[in-house]
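Let's look at chain A:
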Amino acid sequence: MNKELIIAGFGGQGVLSMGMTLAYAGMVEDKEVVWMPSYGPEMRGGTANCIVVVSDDRVSSPIINQFDTAIILNQPSMDKFESAVKPGGHILYEANNIMNPSTRDDISTYKIPAVVEANKLNNPKTMNMIILGAFLALNSVVKNESILEALKKVLPERHHHLIPLNEKALLKGAELVGEFV
Partner candidate 1 sequence: MSKKLLMKGNEAIAEAAIRAGVQGYYGYPITPQSELLEYMSSELPKRGGAFVQAESEVAAINMVYGASGAGARTMTSTSGPGFSLMQEAISYIACAELPCFLVNVMRGGPGLGTIQPSQGDYFQAVKGGGHGDYKMIVLAPNSVQEMADFTYLGFDLADKYRTPTMILTDGALGQMMESVQFPEYNLDEHLVDKPWATTGRENGRKQNVITSLHLQSEQMEQINLKLQKKYREIEKNEVRYETIETEDADFLIVAFGLSSRVCHKALELAREEGLKVGLLRPITLYPYPYDILNKLADQVKGMLVVEMNAGQMLEDVKLAVNGKVSVDFYGRMGGMIPQPDAILSKIRELYSAHTKTKMEV
Partner candidate 2 sequence: MAENTISTPTFKKTENMEKVWEKPSILFDVPNHYCPGCGHSVAHRLIMEVVEELGITDRTIGIAPVGCSVLAYNYLNVDMQEAAHGRATACATGIKRIFNDKILFTYQGDGDLAAIGTAETIHTVNRGENIVIIFVNNGIYGMTGGQMAPTTLEGAKTSTSPEGRNLDLMGHPLKIANMLAILEGAYYVTRQSVHTAKAVRKTKKALMNAFKYQIEGKGGTSFVEIVSNCPSGWKMTPIQSNEWMADNMFDFYELGDIKTPPKEGK
């Protein structure tokens, strides 16, 4: 298994932490992982993205321009990374944030109403976990338990009481793509 993905959106949408959680989870399962953030001025309120690679073998490059999956949380990122998905790959995008989704017919595109569902969970911040749940349902990269284990590392201790809520969000995401799968 070797999964190369990019997660992109606005700063503040949890782009970097979603990627970091996935990378941690990969490490929990003793896989080789890389998390490569975009950094710099764009971190401060602008667009943010990170590359995550989870693999059974040594990861050659953390710099990639063709991805198995792109998780897209805003329109500028859709415009920028739509073409960077390998033929046969996936785009998962957040429904509320994107007006013009991908028109490519050689990839599978999944519209995830994560904002709406996050509001139903009474915590808008679970949006990224809903998308991650959807991604994991489509790609068995790591187990949900590993994600929960990883959250203990990524979240500061004062937020650990939110882990059960995050689990719900993961399951919700899986449920949302259940109809596609």
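A quick word on the picks: all candidates are chains of the complex that A comes from, given by their letters.
A few remarks follow.
Everything below uses one rule, namely that contacts are C-beta pairs under 8 Å (C-beta built on N, C-alpha and C of every residue); 3 or more make two chains touch, one makes a residue touch a chain; residues count from 1.
These figures come from a predicted structure and were not determined experimentally.
Here chain A touches just one chain among 1 or 2 in this complex, the one numbered 1. Contact residues of chain A toward candidate 1 in the complex are 20, 23-24, 27, 30, 32-37, 39-41, 59-66, 153.
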